[in-house]
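The complex is shown incomplete by one protein chain, all other protein chains being positioned as in the whole.
Take a look at chain A:
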């Protein structure tokens, strides 16, 4: 049985007062504006570090070390009371930042709870008891007499977890079972007549539940106050800082989607229904339902989504290239017979580089403006060489169309540049870990309790698989073919057949990678668009 003792206990003499704040009320301190931001950033680094650690599935011992390091690197101060102030101030600032939406609140709550839990475990047992009484937990220590009665059962519970009951002075708390759902769920406590007998080392769970409940309510109250009064009041001072803080760091994994091409999870709903392979569809449905995925699912879906979302950008870019080409055509037709200025390659490149950086809608707007504006009002950028571009693409030998070809190539070169830059930004350094999983990797994974990743063709029961395929719109006949493949363990062939059934066209190469499924699907979906001027992206029409 591990009772984690604080290391500080030996160095500092008998400190019973806990250094762990409960953040009950905002401190009546004066904070300098720079500190307001700096403290918050430091704490945010800690929280972000915790988020990363959890996302990578670090074990508790590793997390303990990680959190200790993060705290040491970011939150320390030579003077003890300054350190305490920074702790409290940074927490309250981040409350302001992260109270504003449900997703932000969830993330912040989750990270603060994890932080609290690990810091609590490092406290001495006296300090822990002091904290418990601060929470006004009305739990009584079990009397000696009662302990004798239930000792056997308590021992049994401990042994069932591979532990031993501590020596005679073991302290147990008797609490209503409703207060410790985690312990009940895991059968880690003895329960009798509605009361759970909680060991001292399990007390963390008790305290964390209280902490969570309090902080969750506080965040909602903070949000109400912020939106109703404070935000306006602080327009010149705090509000810009708060709003910048939120966007300067990425919150939960999924909110990254909001950064890229401004899609939210809701937008993905549409394409998920059409173009996701079953494995990702299932994970996506689950994350929409539960707002949560375990590590395996997060990795499998997250990496897949990153490339999908990047592709959204790329498709937009392709669209823009298309649009740009349309504009060029149009301009050419308008300018036939007039003297035109030769296009400068550099100008074109500059123009595209500058405009690609911000949001897609800005680009489209720009493109529209170019199409509509009379020639004299064009910005100092693309003026098009005369002579129709109609055969320009095909006759590289023709000098007059050379510039147009160059422009065309330039657009693609820039596109290629964008692809590489953005891809590396999204996916991080070229690490094996961060490559989206191939079918082989997914098939070989082993989902356990509460997991939803892995290959459904392998891991779903026959009944569930049939139901899922029917929900995807696969005809009953095709379902039989798919099930046949599954029985023979040809999972990728099964997925290929599904693809063919859903899209009504053959897939000769076979499916090897979920992102390949997605790309092929989108290709088919978008090839059905006839009118190049009304391009459908993710189910909604752009540029009508």
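Going forward, a contact is a pair of C-beta atoms (placed from the backbone, for glycine too) under 8 Å apart; a residue touches a chain by one contact, two chains touch by 3 or more; residues count from 1.
Note that contacts and distances are computed from a predicted model.
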Omitted chain (choose from "DNA primase", "Glutathione S-transferase", "GPI alpha-1,4-mannosyltransferase I, catalytic subunit" or "Golgin subfamily A member 7B-like") - UniProt protein name: "DNA primase"
From A:56, A:153, A:217 or A:441, residue that would touch the chain that is not displayed: A:153
Full-complex contact with the absent chain, from A:98, A:195, A:211 or A:304: A:195
Sole residue of A:69, A:464, A:488 or A:505 that reaches the chain not shown, by the stated touch rule: A:464
Footprint left on chain A by the chain that the document does not show: 153, 156-157, 159-162, 177-178, 181-182, 184-187, 190-195, 447-452, 456, 459-461, 464
